[in-house]
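This is the structure I want to talk about, given as structure tokens.
Certain chains of the assembly are absent from this excerpt, and the rest are unmoved.
Per-chain numbering from 1; labels A and B assigned in written order.
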């Protein structure tokens, strides 16, 4: 990851209107919390085998997350091109980005924008379960400081977190379907 | 492998109900024992050649283990998509994870959950034999400390182990079929 002097400043000033296919993730780069933008572009594959391509994210992990969407949640993505991009030329290996990746993909496929006041921090497992991630309080604090209104985390990450310390709402979920219900439902 | 402050804490709090396709392995990271979750997703391949993909685990080793299941144990996996994932974004090279990988795959294919009180620590050979692994006592002790009720190991790892020191039950096996009989039978 290349050094970015004030990444949140750059991140948070990029949109006047809500665009579909974008979800923000509360990530860690080393010990430093950072809010980053995950972008997806899903559309019909015009020719032959669908394209699956990710910049800044592991393509094998993208394929795994698409398999979860297909086989656990019933989405039909197999005839569609899927592009994934992490804004800012950043390369992410923190599994806490998983949930934002899934949300961005469905947002693009359904053409439904996500409020830019929401952010996400959770790993997703092969059963479609929403998993806890490390240093969740640092992630929440950073999102709170930057003015986000809600953060979606795993309910297994709730222990010891004092909601009253934050202005933003902490939404605790345990399955992908729950998140989709809250976001798109 | 990225540093995780209290990995067992995170690991052991992720499930309210039992999910199929999950098996826990008693692994070593350097000298440190660590319990990690292996996840498999097996389902009919909808289109053309089946997908075989692993995140956090060597894909060639996954193919080898699938060949053992097919050719030694008679499972039919060749027309099915198989995804394998190590929870927590961890990358594993310790062959002691082999048995948990096989168990997770069959658990998903048969849609039979494994009790989350069981864990596994054994290498698997091309003949379907369950092989001893190094530092087995450290692995057993860690699983015991974390409250697991049973650990499956190779019978060739039994020498010098004092079962009476542990609360958890040590199940010694020598062939895949034995494990399957004990777990799914």
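Everything below uses one rule, namely that contacts are C-beta pairs under 8 Å (C-beta built on N, C-alpha and C of every residue); 3 or more make two chains touch, one makes a residue touch a chain.
Everything quoted here is computed from the prediction, not taken from an experiment.
Student: Taking the 2 visible copies as a start, how many copies are in the full assembly?
Tutor: Every protein chain is the same sequence, and there are 6 of them overall.
The criterion applied here is as follows: only the chains that are shown with their structure count from here on.
Student: As a quick test, compute the distance in whole Å between the mean CA positions of subunit A and subunit B.
Tutor: 29
Student: Could you please specify the touching residues of subunit B with respect to subunit A in the complex?
Tutor: Interface residues on subunit B, with respect to subunit A: 2, 4-5, 10, 13-16, 19-22, 37, 39-41, 43, 46-47, 51, 53-55, 81, 83, 85, 87-89, 108.
Student: Show which residues of subunit A lie in contact with subunit B when the two form their complex.
Tutor: The contact residues of subunit A facing subunit B are 58, 60-61, 63-64, 67-68, 70-72, 78, 93-95, 123, 125-127, 129, 131-135, 154, 156, 159, 174.
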